[in-house]
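Every protein chain of the complex appears in place save one, which is left out.
Entry: subunit A
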Amino acid sequence: MASGVGESITSSSTQFQSSSASSSNANNDAGSFECNICFELAQDPIVTLCGHLYCWPCLYEWLHRHSRSQECPVCKALIQKDKLVPLYGRGKTTKDPRSNPMPGFNIPNRPAGQRPETAPSRGSNHFPHHGFGSMAGSFTFSAAMSSFIPEFFSVNGFTNGARFGAATNFPFGFSNSIHGGHAHGFVHPPTHGQQADSYLKMLFLMIGVFVILTLIWA
């Protein structure tokens, strides 16, 4: 009885969290990307099969030190470790020591993504068979792009590591160059608060651009 009450209440509180603005971020959508354990923007984000988002260190600590059965803190679904899906945003693959809430407690690496076979390519085989999931994957993809349309990008600006690492505006510039037809589409780097959020947006944008390009060149 009481647990039933707890569950129904939890679902309403989740709705509330996603509809309320985060304290550090003026964006109303930020709550959708908050860890369900620490309530901060998820670090080393990982998603359970039931769809609940956590920081990997937070979820690991819950599963290994405190949960009696391996269950999702939000919906109590059973969690299988090999069914966890990591979320790879852009440019954030290095491990950040600050994301570890328990420095004395050794948290293993986040489980890697499972990648189904690449769809059999029809006709041209321009894209290397690497995932989007890793830094290397995105870079290879970018490199492939630049070889198609080198006139849109100065090679210097492209391989400039600092620019890439600081705030990659490539997708914006790129989409501008497609739709607007000019190469000077670089926008100013987002402010610190927006930056984490824009990584997620960029991921979706990248996928969108990829789909469009596949259609064009297929």
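To be clear about the criterion, a contact is a pair of C-beta atoms (placed from the backbone, for glycine too) under 8 Å apart; a residue touches a chain by one contact, two chains touch by 3 or more; residues count from 1.
In this text, contacts and distances are computed from a predicted model.
Asks: Can you pick, from "Trm112p-domain-containing protein", "Ras-related protein Rab-8A", "E2 ubiquitin-conjugating enzyme" or "Pyruvate dehydrogenase E1 component subunit beta", the UniProt protein name of the chain not displayed?
Replies: Hidden chain, UniProt protein name: "E2 ubiquitin-conjugating enzyme".
Asks: Touching the left-out chain: which of A:I37, A:I107, A:L200 or A:L213?
Replies: Candidates A:I37, A:I107, A:L200 or A:L213; residue touching the omitted chain: A:I37.
Asks: For subunit A, which positions touch the chain that isn't shown here?
Replies: 1-3, 5-6, 9-10, 13, 16-17, 20, 23, 36-40, 52, 58, 61-62, 65-66, 68, 71, 73-74, 76, 91, 94, 96-98, 101-104, 135-136, 139, 142, 158-166
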